[in-house]
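Before anything else, here's the structure in question.
Removed from the display is one protein chain of the complex; every other protein chain stays in position.
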Amino acid sequence: MEAPNYAGLRALLVNCSLTPDAETSHTGRLLDVVDHLMSGAGVEVDRLHLVEHQIAPGVQPDMREHGWDHDDWPDLWPRVEAADILVIGTPLWLGEESSVCRVLIERLYAMSAMLNERGQSIYYGKVGGAVITGNEDGVKHTSMSLLFAMQHLGLVIPPQADCGWLGEIGPGPSYGDPREGKPPVGFDNDFTRRNATIMSWNLMHTAHLLKEAGGLPTYGNDRNALADGELFGYAEPRAVPGT
Amino acid sequence: MEAPNYAGLRALLVNCSLTPDAETSHTGRLLDVVDHLMSGAGVEVDRLHLVEHQIAPGVQPDMREHGWDHDDWPDLWPRVEAADILVIGTPLWLGEESSVCRVLIERLYAMSAMLNERGQSIYYGKVGGAVITGNEDGVKHTSMSLLFAMQHLGLVIPPQADCGWLGEIGPGPSYGDPREGKPPVGFDNDFTRRNATIMSWNLMHTAHLLKEAGGLPTYGNDRNALADGELFGYAEPRAVPGT
Amino acid sequence: MEAPNYAGLRALLVNCSLTPDAETSHTGRLLDVVDHLMSGAGVEVDRLHLVEHQIAPGVQPDMREHGWDHDDWPDLWPRVEAADILVIGTPLWLGEESSVCRVLIERLYAMSAMLNERGQSIYYGKVGGAVITGNEDGVKHTSMSLLFAMQHLGLVIPPQADCGWLGEIGPGPSYGDPREGKPPVGFDNDFTRRNATIMSWNLMHTAHLLKEAGGLPTYGNDRNALADGELFGYAEPRAVPGT
Partner (left out) sequence: MEAPNYAGLRALLVNCSLTPDAETSHTGRLLDVVDHLMSGAGVEVDRLHLVEHQIAPGVQPDMREHGWDHDDWPDLWPRVEAADILVIGTPLWLGEESSVCRVLIERLYAMSAMLNERGQSIYYGKVGGAVITGNEDGVKHTSMSLLFAMQHLGLVIPPQADCGWLGEIGPGPSYGDPREGKPPVGFDNDFTRRNATIMSWNLMHTAHLLKEAGGLPTYGNDRNALADGELFGYAEPRAVPGT
């Protein structure tokens, strides 16, 4: 089969690792796989190691206007806005995404009042995926939360839009840790390899499809029209019979 | 604005209520809203009140071959297979979807070895949404679980693909319960009305887009090719530096 | 150290496996570990393989009064009521507990209007734990749901009250599957062994402590008094300053 060329698409891969040094992030390694696949298809890939930036927690576009001395988010936002594809990568702690990842979700949510030029949520036209690694347990739980948040904001979630690596239950090594006489941890896991491949291509296919179509039609989701009382065909159902 | 016509699309709305009588299901009322919007756009809408059928729990296509006397699932499956749009409706109990809803998820999962004629998961080309009602608390939690399961199986999740109604925390009335001198419970909730409208249209827009495109390209997600070892550009990342 | 003797305590271990044959349930094997530890301490252990029984879904004490022909729950309830320790065992499907497990939660919830002779929830004085196995991913997510449900109903959750086994991410063998030249799958996992041990003993210690104390004092949780308007010291806080 010939690989599609998706030049013209842009992807932002955000690593929500707690590790200050991007070079030693395990989650970063699986994001490298996504990066390689997308770059190879002509996609312009932007990488963001979030913990290198000083982002205030909160749900406003610029937290410097709400009591914080410093906030890098307003400077980072244009990189989110420019992306057709948003991939959120996170490690797992106690079965949940990192606190850095929750800061990201809060700040994405903070922009949700913005509309595109067609009156839709600013996130319409983008697609989203999740990359999660841990030494054990929690990819599905965390994907539930991240994919939910992204679709709620307005991104499309393609089929099988998450991937990850986990070892057997209990303490243990992490994705990409070197091993003597064997490939690094997780690199020989077919499930992880295939899901990373499927996710990356489905994100690109779906972003391309959306872009070619000029985004979703506005009928039913034009927030200005909804605010003006347009019903788009909505009708009240019957009441449930009283008891 | 002129409403799009989506004749040719088919939708299956599954109600996972615990109420044997479909007429008195509160969740069924919000599914009525979706039904009305989709039918009005020319979509052929099929309704399924799951608890009326005797479906065995399990993760095999036909549980009669695995120790159960009776199983209606094989007779219901063609209705799922025919649908371009799948909407799962569920009530909330202790903050979770109903047991009937989990039977549905198990049985959808049971078919996940099936491929379409292009080697993709049988669910590729479909889009999914969730409709949830409760007297309090749990729409987001349950949407996380249902939308995750659907994207994992291969459905596309459009933007803002869930809707629901919840009252203030604590025991209280349910969606559609009649009230004296006021609209039935929840019918005057703008958030519920708009989200049901947005969800319904986005499901139709996205299903139409996918159908017009002939589904997603197979590059990267063709399971026969993946099983044969095709890598689709996958390359191993570097190891994390040892410590 | 000398092992405590907990003769006089009763435990109910419920297996929510989808496997009709209890002998081939993987989750059942980890429940065997709990059974052995508790029986060895003198606890009277009752085992229930739920899928062998025909339990109607629903949230009423007896679903035969609500449209169902058959319902084994009323006959099973005395076994729950007699237990000082309740352990819920479940397999994982798509990262969630089984549908059979959700039927159990619904029916436990169905009894939550019952009070003990002191006016407390019928579940006060009991302690709860969770045993979860899957071939991959989901022990923590499912423990969250099961332990939450149990504490919500009125059980005490001791420290580290869950245990389980999971393999590396992706399809694979299950707990207890035989292997050539090695112990059965998961039996050599220290984390699983220790957590099963810790959980079992903490359930017994806590149940014993509660029983010796005659249950929790009723001050603040006597539902008859609360229904009569007793405040138990509750006072309204100040309002948040208006903006």
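Order of writing sets the chain letters: A, B and C. Residues in each chain are counted from 1.
Quick note on the criterion: a residue touches a chain if its C-beta (ideal position, glycine included) is under 8 Å from a C-beta of that chain, and two chains touch if they have at least 3 such contacts.
Fair warning: this is a prediction, and the values are worked out from it, not measured in the lab.
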| item | value |
| --- | --- |
| Hidden-chain contact residue, picked from the options B:107, B:141, B:205 or B:223 | B:141 |
| Of C:3, C:82 or C:113, the residue in touch with the unshown chain | C:3 |
| Interface with the unshown chain - residue positions in chain C | 1-4, 23-26, 29-30, 32-33, 36-37, 40-41, 121, 123-124, 140, 143-145, 147-148, 151-162, 174-178, 183-184, 187, 193-194, 196-198, 200-202, 205-206, 209-210, 213, 216-222, 225-226, 230-242 |
| Touching residues on chain A - with respect to the absent chain | 18, 20-21, 51, 57-59, 66-68, 93-100, 102-103, 105-106, 109, 145, 148-149, 152 |
| Touching residues on chain B - with respect to the absent chain | 94-95, 136-141, 144, 164-171, 189-192 |
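Rule of thumb we're sticking to: only the chains that are shown with their structure count from here on.
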| item | value |
| --- | --- |
| Same-site or different-site touching of chain A by its copy chain B, using the half cut | same |
| Angle, in degrees to the nearest 5, of the Cα rotation that carries chain B onto chain C | 180 |
| Centre distance in Å when chain A and chain C are each reduced to the mean of their C-alpha atoms | 35 |
| Approximate Å spacing (C-alpha centroids) for the pair chain A, chain B | 21 |
| Interface hub residues of chain C, defined as touching at least two other chains | 94-95 |
